[in-house]
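Dropping a structure here in structure tokens format, bear with me for questions.
All protein chains but one are shown at their positions in the complex.
So that you can tell them apart, the chains are marked A and B in the order they are listed, and the count of residues begins at 1 in each.
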Amino acid sequence: MIAELGHFALVLALVIALLQATLPLYGVYANIPALQRFARSSALMQAFCLILSFAGLIVAFLQNDFTLDYVSRQSNTLLPYYYKISAVWGGHEGSLLLWVLVLSLWGAAVSLFSHSLPREMVARVLAIIGMVGVALMSFILMTSNPFNRILPDFPLDGADLNPLLQDIGLIVHPPILYMGYVGFTVPFAFAMAALLGGRLDSAWARWSRPWAVAAWCFLTVGIALGSWWAYYELGWGGWWFWDPVENASFMPWLAGTALIHSLAVSEKRGVFKAWTVMLAIIAFALSLLGTFLVRSGVLTSVHAFASDPARGMFVLGILTVVIGGSLLLFALRASHLNSESRYALVSRESFLLVNNLLLVTATTVVLLGTLYPLIADALTLGKVSVGAPYFNALFMPLAFILLVFMGLGSLSNWKRHDIRSFIPLWKVLAVAVFLGVALPLFFFGTAPIKVMMSASLCVWVLLSIVRDVWLKARTAKQGILAGLGRLSRSYYGMQLAHIGILVTILGVTFTSNYSIERDVRMGVGDSVNVGPYHFEWQGIRDIQGANYRATQAEVKVSKDGELVSLLHPEKRIYVVQNRSMTEAAIDSGLFRDVYVAMGEPLDNNQWAVRVYYKPFVRWLWLGALMMAAGGILAMSDRRYRIAARQATPVVSQGATAK
Amino acid sequence: MKMRALLWAIPLVLFLGLAALLMSRLGTDPTALPSARLGKPFPEFQLADLLTNQPLTLASIKGKPAVVNVWASWCPSCKEEHPALMKLAQQGLPIIGLNYKDVPDDAKAYLMQRGNPFQVIIADVDGNLGLDLGVYGAPETYLIDAKGDVVYRYVGVFDEKIWQSQLAPCYQQLLTGGEATLCQ
Partner (left out) sequence: MSINLSVSSYQLAVIVRGMLTGLLLSLLSVASHAAIDVYEFKTPVEEQRFQALMGELRCPKCQNQNLAGSDAEIAKDLKKRTYQLMEEGKSDNEIREYMIERYGDFITYKPPVRGSTYLLWFGPFALLIVVVIALLVIRRRQVAPAPSLSPEESARLSELLKRSSHDQ
């Protein structure tokens, strides 16, 4: 019964979305304010219905309703309740319902937080969001309905959730990732609204920017969570595999990063308008492309949902119509987007343009690498695999060039920058190179060239940031502290996010070059040295979990004779699917992780054990958190909050001008 | 001015190309791996026959076009395809068995239960021949020509339909000694 209510709520949401997609646009065309206002209320109603629908599915899982096909495939009576809830989005159908739920929540957010925007713009934006919702809800109802029942013959117990998914990672990673992924629909909708309305100005950029940044923040955290989860769950110490599904989330992030920078320029200088619109379309297109790749079966991935070409065709259809349509509109209307100012060859605008180009190139690298096996297949060039060696080889130089321009860019002026003012900075560069060479050598004893380059560049950008903050703050008459207080949140947000990316790059550099892994056999009394740490196998015992039995080992970790920690890795067998899984034990720290994972039992009461020393690996995710924090800080800037308080008359003058 | 307009259309054109590419790939199996040995000689080996213990090498199996079937007693799909193999063997098709990573006793019991469609059976207990051949999971069925070159590989459960539609035309060509154009 609950499932039927959920199903009904979903259908209702589709109908509302259909109205939301059409009536407000007609209202704009025929100048009927009531229909335009309808957009706001329909967005809220749609969100309400989808919340009910999703709640219905959750209840079905919690009640062990195995008459629902989806529940019987994903869940089991022995599953702890918190995994039952997260199992809702563990499979294709449920995750799609999450997708449309998140979309409707973003729509509701736009509806609630956009009172300073012209009514017509809001109407258009919500209508576009409605269209995307219609497409996806139709897809769900027609091909991937989580509420399908399998009466009269249903199993007494479910097939259980894949043990790898029975983890906190499943509870947090998909929802946050989807908030980001799906969130790029909003800047896309803003871009479409601008193209439809024929007007794109500074005000538009100011309105769109917080939405783009918000989606970007979520996506940043979502990707970091995925990486962290894979790291501790999969047991081989990797944190990024360049798997198609991972790439599917990384590409929108790269395009989204370019987008938020482009929006900044459009807002401040009235240039890059076509770029901004195109990037908004591209970021969303990559989101939809990701949704397609993960569910269509054209690419192999451990993360992919069960594939079905019929579903793939449907999503491809949605992709073609939505993105083809928006790119067509772009092709027709882009020439109307006028630049409002000019800028010199050497200027902050130029540096940001280079930034755009580099990020788009990076996106191209990832896209090409991910799709190349398909291209080779289609052109019958044989079967190739494209993986980490390719991506790392191309990505690294791009990252280095990006760092160079990041450092230069944040020091440059708008409109025209005298390149000679960079010359005295050679001192900063020298200090950076010195530190970049000395620090790795000091910490690790060796320093490959790429480590030195990476570290030097990161230190250099950091010094540039510090210098910039100091220069800006000291202009205050009351002294530096007052000066620091006067700097806007937007500025601090930017610097924090930039420092975040430096932290991530340093983490990647150090952990890629200095990690040590040993596969050894260990029994009682055996020990091994990995890096500066000493690991001693103490013994094993059997334990029982909620839906698994396990063999747990105790490993004593010490450094220079002092105890660092006692690790308890486990080898589990989940009873329902009879699957074994290794649960790694990690002692994490700011500057290093120490990691032990059990393999198979060997003879002589010994076990195959993998031991890792991973320096600076936490910096990867710490940097991502800093980036997201920077974004949130920037979003909370005064100008976005003041605009809300300003009376509508000032804004509506602009709204009537087409 | 016109050139600028064309510039704006580039993303659309690229996207349509992408969509066409994706559509062409829907329904294909991305895990299907063509044999790297196609057109190359069957690898050399020195193993024993499973049933007679006679030493076998590449010379023992080449000389005429034949089917090589990779199977094992632990492989459930092999059980499914066994009847088809029996039928084809009865029709006179020379089938060479490659018993892959199996315990000889289990393999013998398997054949006693279900019948033996194979003219000879190479006992590849360690899987070394399989690795040299590029086997990645049983069952697999290969076609070799008279010279001992691999001309075709099929991965998966083998049945009459697949024989008729995919391997038979190729095999007929090999028998007549013509160009193996139908063997793709």
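Simple rule for what comes next: a contact is a pair of C-beta atoms (placed from the backbone, for glycine too) under 8 Å apart; a residue touches a chain by one contact, two chains touch by 3 or more.
Keep in mind that this is a model prediction, so the values were computed, not measured.
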item: Full-complex contact with the absent chain, from A:Arg206, A:Lys472, A:Arg518 or A:Arg549; value: A:Arg518
item: Touching residue (missing chain; options A:Glu93, A:Glu120, A:Asp167 or A:Asp243); value: A:Asp243
item: Touch with the omitted chain, as defined above, among A:Ser138, A:Thr300 or A:Gln538; value: A:Thr300
item: Sites on subunit B contacted by the missing partner chain, in the whole complex; value: 1, 31, 33-37, 76, 101, 127, 131-137
item: Contacts of subunit A with the absent chain, listed as residue ranges; value: 1, 67, 72, 153-157, 159-160, 164, 234-236, 238, 241, 243-244, 299-302, 304, 335, 338, 345, 353, 357-358, 361, 364-365, 368-369, 372, 375-376, 379, 381-390, 394, 517-521, 576-582, 597-600, 602, 608-610
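Just so it is clear, only the chains that are shown with their structure count from here on.
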item: For subunit A paired with subunit B, centre-to-centre distance based on mean C-alpha positions, whole Å; value: 42
item: Touching residues (chain side subunit B, partner subunit A) in the complex; value: 1, 4-5, 8-9, 11-12, 15-16, 18-19, 21-28, 30-31, 33-34
item: Residue numbers on subunit A that touch subunit B, as the complex places them; value: 274, 278, 281-282, 285, 289, 292, 296-300, 309, 312-313, 316, 319-320, 323-324, 327-328, 330-332, 334-335, 371, 373-375, 377-378, 382-383
